[in-house]
Each structure stands twice: as C-alpha cells, then as structure tokens.
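All protein chains but one are shown in place.
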Amino acid sequence: MSELNKAMVNKYRNDFLKEVEANVEEGDWVKMCMQCGVCSGSCPFGPYWEHPPQEIFMMIRAGKRDDVLKSESMWMCTSCYNCIVRCPRELPITHIMHGLANYAHRLGIAPKMNPTRRFAKLFWKNITKGGRVNELKLSIGLYFMDGFSNGIKKGLEMLPVGLGMVKTGRLNPFALLGGGKCKGAGDIHKMLKKAQEIENRRKGFAS
Amino acid sequence: MAKKEYSFYPGCSSERKASASNYMVSVESMCKTLDIKLNEIPDWNCCGASIGYAEGGELPRHAMNARNIALSEKHNPGQDIVATCAACWLGAKETHERLSASERLLADTREVLKEAGLDMDYKGQVEIRHMVEVLIEDFGYDQLAKPVVKPLEGIKIAGYVGCQTNRPFGVAGESFENPKYLDKLTEIMGAEPVEKYDQKVTCCGGALAFSEPDKSQAQIKKIIESAYDFGAEMIVTPCPVCQMNVEVYQDQINKKYGTKFRIPVTYYSQLMAVAYGSNAKEAGLDGNIIRAARLEEIAAKPAKK
Amino acid sequence: MADAVATNETILVVGGGISGMTAALEAAECGKDVVLVEKNPSLGGRVSQLYKYFPKLCHPTCGMEINLRRIKANKRLRVLTLAQVEKVEGSPGDYAVTIKVSPRYVNENCTACGACAEAVSAEIDNSYNYNLNKMKAAYLPFTMAYPQRYVLDPSIIGTPEADKAKAACKYGAIDLGMQERSLTLKVGAIVWATGWRPYDAAKIQPYGYDRFDNVITSVEFERMMDPFGPTAGRLVRPSDGKEAKNVAFIQCAGSRDRNHLKHCSRICCMASLKQSTYVNEKFGDQAQSTIYYIDIRAIDRLEDFYQKVRANPTVKFVKSKVANVTEDRATGDVILHGVDTEGYHRYDNRHDLCVLAVGMEPSVDAHSIAAGVHADVSGFIDAGMANGAIFGAGCATNALDVNRAVQSATAASLRAIQVINKVSGAEV
Partner (left out) sequence: MADIKIGAYVCKGCGLGERLDIAQLVTVAKREGKAQVAREHDFLCNGAGVAMIREDIEKEGINHVVIAACSRRAKTDAFGFDNVAISRANLREGVIWVQPDTEQTKEITQEMAADYVRMGCAEAGRMQVAVTNPAHGSNKRILVVGGGISGMTSAVEAAKAGYEVLLVEKSGVLGGWVGRLYRRMPSHEPYSDPMETGVPELAKAIESNKRIKVYLNSVISRTSGAPGQFSVDISKESGGTTTENVGAVIMASGFEPYDLNKLPELGGGKSPDVVDQAGLEALARTASGGAIKRPSDGKEVKSVAFVQCAGQRDDSGKHLAYCSGHCCNTSIKQAMYFKDANPGVDTVVIYTDLRTPGNGEDFYRSAQRKGVIFTKGKVSEVVPGTDLQVKFKDLILNEDAVAKADLVVLATGMVANSGVDIDAAGGAPNVEGQPEAAAGNGKQVSVLNLTYRQGKDLPLLKHGFNDSHFICFPYETRRTGIYSCGPVRRPMDAQQAIEDATGAALKAIQAAENAALGRAAHPRSGDLSYPAFRREGCTQCKRCTVECPFGAIDEDEQRYPQFNESRCRRCGTCMGACPVRVISFENYSVDTVGYQIKAVDVPDQFSEKPRILVLACENDAYPALDMAAMNKIQYSAFARVVPVRCLGSVNTIWINDALTAGYDGVILMGCQKGENYQCHFVKGSEMAHYRMSKIDDTLKGMSLEVERVRTCEVAITDIQRAPSIINEMAETIQKIGLSPMKF
C-alpha cells in the first residue's frame, strides 16, 4: 500500500464517505443520490461496468473503500455526460467518476493495467510536455504501451488508419521531431507544479 | 452584413497537419463568406480534454483552461471565445463555470496563474461558445441560408451530434435527446436531413476509442448502421473526435463485423463551405479519408447564383 | 346562469373540479351564499376524466352525480361557467373580483336535444379526451356535463357552420351575438381551487413522448378506458391500433426530479397500480404490466391495494428510474432501457405501450392570484402561510389525491365561513 493510501486509511478510518467528500472532485454530492439508477442505465459503456455509478454511491456509503477504488468501473467513463443531464438529483456524476478514478490513481491503487488509465497518463504527459497534443507521439506511445512487439503488431493494425491520416494531411509524420509546442510551455510546467502543490495542501496529501 | 469578430480557440486537432486540420480549412472558408473574423488566442494551450482527469485531476485541468481564458481576455478583450472543437469548448466552458461558482477554486486558480503572470488577466467575464452557437445565435438560419450558391441538392445526410456539443451544456433551445440544429443546417444548405436518424446523440467512445477500441467500435457501428438504415449517404458532425472515430475505423469495423461500411463523415462547416461556393480544397474535402464524392461533384460545379 | 349578484357575505369559489364543487357545496349547505366559477363550459374537472378511483376501483362519476344533485337542489349556490378570474382586489371581508365570462353562444333555452351538433359538420379537438380525438364544433362536453347545455366553439362563429347550428335549434337557444363580458363581484372570502394539470410529458425527453406514438401519459390512458372515449374503451396502441397487452408504467415521469418537478406528485404510484388492473380488466391473464419505480408510495390503507397488486402474477415491479425509451421501427414496440437497482440487473424491455405516470403541477401559478397570496416555487399556494381571506383548496395547494383534496376543500370552506360570519357578526 502506498504511503499516501496508508495515510488516508488512517485519517478517515471507517468513514469512506467522508474521505470521498473531502478528497474526490464533487465528492460531497455522493450523499444526495436516491438510488434511482438512471445514471447506470444511461451509460453507453454501462454493460462493461462492474459497479455502475449509483451502485458505487451506495458502496461508498457502505464503506466499501477497496471495492470502489480498485474497481475498473470508473475507468469506463467516456465523458458522454448522459448521466449528468438525466440525474433527477443533479449529481455531477461524470465528474465524480473522474474524481474517483483520479483519486484511486493518486493513491496508487487504481488497476495497474487498465488501458484507459494508462492512455490517460500518456495523454497528460504528452500535452503537458509542450502544452499541446502531439498526435503522432501520442498514438505511437499508445501502441508501444504494452512493449515493443505488441506495439509493432498494434502499429501494423493501425497502419492503414495512420497512412490514411497522413495521406489526407491529418497526421504529421515529422511531428516526432517536435510540434505541439506552446511558447509558454515553461510557464505551463510551473503552473502545473503549483496546482499540484495546492491540491495536495487542500486535500492534506502529505507529499 | 457587418463583420463579426471573435477570440478564437482552435485547439490541438485543428493545427496544421493535425487530425482535424481539414475542419479548420473549411471553417476558414465558411467564415470568409459570413465575414467572420477569428482572432486566434496567442499561444493557446491544450484544454486537457475529458481524458485529462486521470493524471491531471481537478485544479491542473482548470489551470490549463484558465490560462487560455486569461490569454484571451488579455489579448482579445471584450471578445467572446469561440471554439470549433467540442472538447475545447466544453473544457473551457466547464472551467469558466466552476471558477465563477467557487470562490475557493477561483483563488487557487489565480494562485496558479500567477506562475505565468496571468493571475490578474483572468476576469472570467467572457462568453465561451461553440462555433455552432455563433452560427445559430448571431446569424440565424435565415441569414445562413442567404449565401448559398450551390445547394447540396439530393444528398441525404444524417446529422450526428454526438455528446459534448450537446451535453451537459448543449445548444440553447435544443434537447439533449433529439437536437435538431444539424438537420436544420443541412436543410438550409439544400441537402436532405435524415430527421428520424435515431443515433444522433449516441456516444462514439470518445477518447476511449484509443484505449478501449472494441467497446468503442461497437458504439460506432450502431451510429453508422442506423445512418444506413435511414438511407443516409453521408454523416455530418460538429465534433473532431466524433468525425475521426466514426470515419477512420470503418475498415476495422468491416473486418470485425463483416459489414461493408463506407460512408463519408463530414463537418457542418464543410457542407456550408461547399454550399457557399468553395472548391473541394477550400472546403477541406481532400482531408476526408472516405471521400465525400457527392460534395466534391457539387464543389466542382459552377455556382448557381 | 345570468349575472350573479354578490355581497361581502358571499363566498367565491374559483374552480369547478371536485375540490371547488365540494368547497362551494359545504358552504352553501351551511347556509352561505356561494358563487362558483369554472373556466370550462361544465363542472367536474379532472376527476370527470378518470375511469376509476383507487383503491376502491369505483367510478368518479358516481360521486359527481351526487354533487351535481346537491348543486341542482341548492338555491344558495350559483354556478358561472366559461368564467375566469382576471383580477382580485381588496381585503378580507371586502374583495372585488373581476371575472371574464366567455361566450357560450348557447343560452338557457337549450334543452340539450342535440340538434345543433347533428347539423354542424365542423370538428375540433376533443379537449375532454386530451385531444386524442375530434368532436363536433357544437358539443356537450361529456354526457354528464353540467350545466346540461351545448357549447359552440368560437372557431365556427361567423362561418356558415354557426348558421347551420342556429337554424337547427327550434328553441332559440343559439345566440351568435353573445359577447365576452366582464363582471365584478363583491365577495367576503375566496376559496381558490383551480386544481392541477398534467406535467408536459414532451419535456421528459429521454422517454420520447414527442417522438414515439406508443408512449402516452397516464391521463390519456384513463380516457382509453371510457367506452365513449377516443378508443371506444379499447386498450390499443396509437401507432397501429394493436391491442396493448404488455404495458409499461414509468413512475416519477417529471416528479421527484430537479430537471422537472421537484416535488413528489403523491398520486402517481397509486394511479399506475390502479391502471395495471385496467390491463387485467381487458386481457385477463394475457395482460402483462410492468411498473418501473423508485419508491412505491402507497401510504395508510392504500398499502393494502399495493399488496394486492403485488400479489398479481401479471404485474411486475422493477425498482428503477428508466434511463430512456427507444422505438423498434419494425414493430412500433417501445423498448425501455435501464438498470434494476435491486442487485444491479440491466434490462432492455420490450412493451406494446408505455404509460408515463406524469406528475401534477398547479394549473394556475399561485404567484399570479393576488397580492398577499404566498406561492411556493412550484406555483402551489403555500397554505402554511397567511393569505388574507383567499384560501387554497385541493390541488391548487399541493399534489393531493381526491380524498385529501376534498378534506382540504372542506377545511377551506370553513375558513371562508369564519370570515363571512365575522362580516355578518353572526353569533351562534
């Protein structure tokens, strides 16, 4: 268990709801759920959720910390916002799911091999480097996520797509050398560092 | 028509040789006709997109967007921010909304912006709008119909709105389940909207098309199948991610499901550019992997008026 | 009834539904002078459009017959139809109320013989049937309508159709020259019983009321059971007239929802339980009802009825707020998508017909009644507050079932009498 995770377990003891309210984006909405299930039914990836949002809210109240934070479920969110617009209690469900995923990730207990988690990581690295997306590096990074040989295989699968994009001028083969840069990249790095700091301070993450 | 000016947030995918560069091209042509001046936000950065949450988290994500807003308010004062990309629009709009709702979050964000010397430039007094909103609200369908010189006669088009231009904010006056603006735009451009198209707002998987290709492609299949069922010969969309996901995976889906999909997926701006008289290149049609043949034909024809 | 004379010892009751009729009758039977105004051409209100009441499954028209007989027998009670309150001024014991009376184009001479309706060929939407069918433009709103007098729809005035009607009437009952008029009543107290209206189902977008023929509202479903209603009493699907044996009921359609009505409309659970018995009434064991709910709110002895329906093998209960409804283009069937939250079971259930248990909203926004009347954010009269001598009754104050509405109306009636007795200095 990561240090941070240990710290949080001790801090909140058996009150997972309080932990979520304090540390998860929009977490203080969780208590407002009335278990109607409209969110669970509205999710395009619903069938792939081990625990749908409304059940997750109930699990949080029931203190099932590990079952929630170690779950793949939140990582299924496609950010389609169907749940948000249909929720009769106006819970910002999409953000709560993002928040839970992010929190689990920070605690280091999110499912290691979850592809979305890994892609998200890669994506963030990619955009924060220069301030903008470098699509070529992003996709290549993506293919080689599971090691060189798999990467080649996936790369080959995706080759037609890639070539199509290149042919139509929608993918820059030279972007490996750069591209996706802001002049203010430096500022951005400083900003993100600061933001991280503040969030840790706010949420009492000793780091 | 008086010139209209906006502070423009193109977003990563609209960059030269990026995945939605052809969107950008068509938007430029469209704006030329409508006499819209887009003042690009100097040195704008990525919005973090929806997928930015996992590593980025709350404050960093807002910081990224706040920087863009601050830059816009600094360099293009008094101008609404207009985005062409759904994710960019949503990201910026969300940050703007949350910062105006939470004193604390605003204070934290200013503290962050200070690092870039922009803390005082963030006022949060701008409207953040999608290009579609500008068209509908600042021009209106009647105005938009006027410049049509090459009506897109006889093309049946399914309007695929997708998620993020539609939820949670959406376009004023449209419903989340059955928005009609793409159909209306299609219609005034002289084409035939497939109004009963029932996958208008189905999610294409978004960023998860990369991480969960199978699950996403199952969604995309539904989206395309229904378009075919209703006799559409083309799909039009306002979102770069939707456009790419629905267009580029058709071969893979065909392999997987034994389907024979080959349907062009265009941007509303491409329809408009062509209808307004642009040639194929100006309308970014060369950027479509699945060629929009019918549009190219019309683009090649001489203007009617 | 001609212009009603009133004094500050008169009670004005606004709204001729069951609450208004009750308030008016109870006061009149205490010996008070009462004027009852109703905006429609006849009394009865929403309950007159119901097939049966829960939990007894008896017929609302039965109680209505009694109330109508009480009204016919009571000379202290005067009824104004096609009348709407436009302005209320003054203070307790001394109100001046401006009332707009729309022309009926038919006078007291009418014998309800029906000749005008036979003569006229023009048709209009039948609002009594929630516009599910058409009716003649010269009409008696429904068989039990009181006053038992025909109405000419304004749309035919000035057309040959109106002349046909006039020519057909042997009794000089048709007066095409009737004009809208405005009268001012001096009254001492007012009972406000304008009732409710069904929430606009089209606003609940995921359920596609505006897109799919076979998604209807609970109030429309009631009309389908009337042998003289739009479907001649047959339970059929609007899309193809096929018998609707497999019916889905979606609870909280608009209610308990911050996007729509924030309150619980109280009656919808019971209404759907009741309507599930309609499906059995028509199709016996062939019937299949599924009730999608969040909480079944069957309080006090209504619980007995809930348990009875629960025990019915043809009725299924799914604890779920339905996520959305889609249509199977080939069959016209509706497919409900969602999750049964009791243990997480996904469903995509196919039904012949989907009935939305729509919520109640006040038919008049209480903010518009008069100065000094407190309204809650939903537009109901906030009866917990002092509102001068304007007393809310029935569903104008809250989402109530018939029984509670009548209790509320009876209470309002006494509050009005208290004011009148103060005015008249009546000591007993």
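Each chain gets a letter, A, B and C, in the order it is written, and its residues are counted from 1.
Throughout what follows, a contact is a pair of C-beta atoms (placed from the backbone, for glycine too) under 8 Å apart; a residue touches a chain by one contact, two chains touch by 3 or more.
All values reported here derive from a predicted model rather than from experimental measurement.
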item	value
Chains still shown that are in contact with the chain withheld from the display	A, C
Sole contact to the chain not displayed, among C:K100, C:K203, C:K262 or C:H367	C:K262
Residue touching the undisplayed chain, where the options are C:G63, C:P103, C:P154 or C:G332	C:G63
Residue of C:S91, C:T143 or C:Q179 touching the missing chain in the full complex	C:T143
Residues of subunit A (touch criterion as defined above) contacting the omitted chain	17, 31-32, 34-35, 54-55, 58-59, 61-62, 64, 89
Hidden partner chain, residues of subunit C it touches	18, 25-26, 29-31, 51, 53, 56-67, 69-70, 72-75, 108-109, 111-114, 143-144, 148, 170-171, 227-228, 256, 262-264, 266, 295-304, 307, 319, 341-344, 374, 376-377, 382-385, 398-400, 402-404, 406-411, 413-415, 417-418, 421, 426-428
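We adopt the following convention: only the chains that are shown with their structure count from here on.
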item	value
Overall pattern in which the protein chains touch one another (line/ring/star/complete/other)	complete
Chain whose Cα mean lies nearest the overall Cα mean	B
Top chain pair, ranked by how many C-beta pairs fall in contact	A-B
Far-end chain from subunit B, centres as C-alpha averages	C
Inter-centroid spacing, subunit B versus subunit A (mean Cα positions, whole Å)	23
Cα-centroid distance, subunit A relative to subunit C, in whole angstrom	50
Rounded Å distance between subunit B and subunit C, as computed from the means of their C-alpha atoms	46
For subunit C, residues that touch 2 or more chains besides their own	206, 324
Subunit B residues counted as touching two or more neighbouring chains	176
Subunit C residues within the subunit A interface of the complex	206, 252, 256-260, 294, 319-324, 337-341, 344, 346
Subunit B-touching residues of subunit C, taken from the complex the two chains share	205-206, 208, 210-211, 324, 326-327, 329
Of all residues in subunit B, those that touch subunit C in their complex	175-178, 198, 229
